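Starting off with a structure, shown below.
The other protein chains are all here in position, but one chain of the complex has been omitted.
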Amino acid sequence: MSLAPRKPARVQLFATCLVEAFFPETALAVVELIGREGVAVVFPPGQSCCGQPAYNAGFREEARAAARRQMDALAGELPIVVPSASCAGMMKHHYPRLFPDPAERAAAERFAGRIVEWSEFLVRGLGVRLHDTGPPLKVTWHSSCHALREMEVVPCAKALLAGLERVELVPLSHETECCGFGGIFSVKQPALCGAMAADKLADIQATGAERVIAGDCGCLLNLQGAIEARGLALRAQHLADFLRERTRGG
Amino acid sequence: MADSAFESRIEQALEDETLRRNFASALGAFAARRRSVFPDGRALERLRTQAAAIRDRALARLPELLEELESRLTANGIRVHWAETAAVGCRLVLEILEAHGVRRVVKGKSMVSEEMHLNAFLARHGIETVETDLGEFIIQLAGETPAHIIVPAVHKNRAQIARLFQEKIAGAPYTEEVTELNAIARRTLRERFREAGAGLSGVNFAVAETGTLCLVENEGNGRMCTGVPPLHIAVMGIEKVIERLEDLPPLLRLLTGSATGQRVTTYVNLISGPRRNADPDGPREVHLVLLDNGRSAVYADPELRATLRCIRCGCCLNHCPVYARIGGHAYGTTYPGPIGKVLTPQLLGIDRAGELPFASTLCGACEEVCPVRIPLAHLLRRLRAEAVRSPASRGDRRGSGRPDRLERLAWWAWGQAVQRPSIYRAILAGGRWLGGLLPPVGPLERWMRTHAEPRFSRRNLRRILRRQGIPDA
Partner (left out) sequence: MPEPRARERILARLRAAPREIPPRPEAEARPPAAPGPETAAALEAALTAMRAEVHRLPGGRWAAELRERLAGRGLSELLYFPGSPWAVELEEAWTPAAQDSPRLVAWEGAVEDFRGRLFSAAAGITAAAAAAADPGVLLLRPGPEEPRLLSLVPPVHVVLVPAERIYPTFEDALADGSFAPPLAANLVLVSGPSKTADIELTLAFGVHGPRELLVFILA
């Protein structure tokens, strides 16, 4: 039995700063995947960064300013789709905590209620069914900490991967362990960040897969940077890009 | 860029392959055992909720419960002492020992006594303290501090312990047989138990309702320390009190299950008084030293107060990807791992230990397993904000975690950029133009120690979306 999900006519896209700066094709992939289901996407131009970097660095005032800006830029009632679980987590779970003022807090809570991580939106909001058009391929999956523990959307990502008939998913032996990015952590503790990334890469290599898929741009920045520094024949890819690639012409 | 002492210790630890192997295998085993002792995930979540509520309620009534505990203990014949600082706590213990003419003390495992640096203090006053928990005994021989809250010698493998015993224990042969090593420790320590003038211990929980000190252990050394010598002195942080006896079963289940994956420890020792008149054995006197040492200051903040729920199970250490890679000593603090990163800056002062909360990816693995649901990641973020706000430090600025002027300036600029779409778009445009041609200095230099240089995309997302007809509203 499948329940038809309540499909909105339109959604807002919050691209995130990492996607805009480093991975614009990820946003395009999300727009395409959503658009295929007959949902219109709008891109509010006043958006910038969710504020998580400052929040995690201890700069609360700056984080609050960023949050106010996004709440203002993404005003309205439409669901806000976010292609990165950590940014989604910031907006959904931490915005309300940023504001001691009750009125602002209530506004942040209403805003938080509109935030939806993109893979969850595809699975639970749109009931997407995928048609795999790619060749047989072995991949592995990295659960980002925020997707796993904050947004709890890993089952959605895995459901999407499972929908790809010719893709074999080989699990990591330490699938739920952090890749070592941690935003500011990666520059405050470079040795630790590097050690954690190295262990993650070894785990990925042990699967025999040539690609690691994840749903969080922070992890991808870390993994891809570590892969390139070592010159490994591996690729870290966002799930949205992967889905778009696998379902082209389908 | 000059690294802090903490960072140097981290780098050293990361280079020690043996250390990393020892930790990785032990922690992996603990995590697996925990999963097997709590097979029903929902039941575990209910139990954690219950335990968090028990600890929260006890903390909310802390002053009343401490008074109730004191009056019950006193009625039971246990003498209660209060210490505001570690130094006073040490002095109180010393005075009790000196009043009894005690020179030799046997000691059960106690993290609060580590926090007080009690052994070293007593040694300076001519009192010999022998650690009797096997792990503590090993690190005492090695002249080290515990590397883990629950398994203090987890960083040492059997070959290292074999060499240590051969070197430090008269007549001990070199053996890597674990049963032999245990036998050597047993022989050595049994004499100490017999001769000691006093036993020292910590406390896992103190029950206000009945005036009872609860100690859990597997080896029996704790029962020896609290049962053989004529004098027993227990030391305890003021936050360890619980309301009722009925609160014990769920807390004990969670403590042992979270710590070592055991359903129950070998012994749960409930002490409600010294030897009574007709009893054939037991200590003639039992004393309890209640230690504040900064806890009441932690208590003052309702958000940070959750730190005091901690039952010292070490589960957050066992699941921490940072701890797993560097071990306990690299932190340079009594309490390592996630709880240490939260507790230490509060006990020692943010200006002295403010960099600790930054040594976390905020992955939340600790929070996910904490048996009393301490929001560790959230508290780490809060303490980072405290470090940013903190006044200039007394010592090592890098140790304070307090950002320098350049970092403050960078965040100010960042704040301006994310608030003003025109600046933000200009920066994105600059990135597209520069590509990967940033000079590798500052944070980028640190990033590039283990990563390739990040390259900005040449593509303009907003322009592409506009071309695709995606509206701007």
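Which chain is which? They are A and B, in the order written, and residues in each are numbered from 1.
We take it that a residue touches a chain if its C-beta (ideal position, glycine included) is under 8 Å from a C-beta of that chain, and two chains touch if they have at least 3 such contacts.
This is a predicted model, so every value here is computed, not measured.
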item	value
Among the chains presented, those that the missing one touches	B
Contact partner of the left-out chain, one of B:V105, B:L118, B:L134 or B:V322	B:L134
Candidates B:S113, B:T129, B:N204 or B:T260 - the one touching the absent chain	B:T260
Sole residue of B:A31, B:L245 or B:I464 that reaches the chain not shown, by the stated touch rule	B:L245
Touch list for chain B against the chain that is not drawn	25-26, 29, 46, 49-50, 53-54, 56-57, 60-63, 66-67, 70, 75-77, 81-84, 88, 92, 95-96, 99, 132-135, 138, 151-154, 156-158, 161, 178-179, 181-182, 185-186, 189-190, 193-194, 209-212, 218-221, 223-224, 227-228, 230, 238, 243, 245-246, 249-250, 252-253, 260, 263-276, 278-282, 290, 292, 296-297, 299-302, 305
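We adopt the following convention: only the chains that are shown with their structure count from here on.
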item	value
Chain A and chain B, separation of their C-alpha mean positions in angstrom	33
Complex contact set, residues of chain B against chain A	7, 10-11, 14, 321-322, 325-326, 358-365, 367-368, 378, 381, 384-389, 403, 411-412, 414-415, 417-419, 421, 424, 428, 431, 443-444, 446-457, 459-462, 464-465, 468, 470-473
Contact footprint of chain B on chain A as seen in their complex	13, 15, 17, 19-25, 27-28, 31, 40-49, 51, 53-62, 65-66, 68-69, 73, 97, 145-146, 149-150, 176-178, 180-199, 221-222, 224-229
